[in-house]
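Read the structure below first, then the notes.
What follows is an incomplete set of chains from the complex, kept in their original frame.
Just so it is clear, A and B label the chains in written order, and each chain counts residues from 1 on its own.
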Amino acid sequence: MQFQITNQEIKLESLRRAILRDVSGAFVSFEGLVRNNNDGRPVNGLEYSSYIPLAEKEGMRILSEAKERYSIEAAACVHRIGSLKIGEIAVWVGVSAAHRDAAFNANRYIIDQTKARVPIWKREAYLDSPAEWVNCT
Amino acid sequence: MKIQIEYFALLKEQRGISIETIETKAANPEILYSDLKRQYSFSLEPSMLKLAVNEDFANWDYSLKDGDTVVFIPPVAGG
């Protein structure tokens, strides 16, 4: 179980390997990517910031909850902060389990709860107007 | 008493700095935010914020003590 805030590029393969077990029959990963628009407005890139000590604490709580609720082997979540370009990975969630039902449900739980509860903020740089903090209007 | 305040996202932008230590008589974070909101014209209503004291979530009626670190948490939008 690992929840990490990082300012480095997210490297998929090492994260994936760290949560696979010999008993794992299913592995589900989610990637949140910087896309080129938000509700149709062209986006240049994103800037993420976080209140890191609380983010990592709350993130670990979410992973523990997922492990209690679903029959999973391991789970991890890494969220990047700083300036990101289109196509870059902002957040990654990986879950391994014996069976796919638990892996899908736990992964969905972790990303939904992370987006709702973990103190991370996103500022979108638009091509056609000033940057805006998402959700803060 | 002295309270350390850290600002993030829109609050950081509107305050212009990310951390400060202030002298205050505010009994709890609710009163403290109300003071700061007036002083710096913060646009976020307290109902939109969550609150952390000393690196964990706290209630708005928490009794502030000298040396506490307070963070007002704007609406989050990770991922």
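Everything that follows uses one rule, which is that a contact is a pair of C-beta atoms (placed from the backbone, for glycine too) under 8 Å apart; a residue touches a chain by one contact, two chains touch by 3 or more.
Model, not experiment: these values are computed from the prediction.
Chain composition of the whole assembly in this file works out to A x2, B x2.
Everything below uses one rule, namely that only the chains that are shown with their structure count from here on.
Taking the mean of the C-alpha atoms as each chain's centre, chain A and chain B sit 26 Å apart. By the touch rule above, chain B contacts chain A in their complex via residues 6, 8-10, 12-13, 44, 50, 52, 55-57, 71, 73-79. Of all residues in chain A, those touching chain B in their complex are 32, 48-51, 53-54, 57-58, 79, 90-91, 111, 114-123, 133-136.
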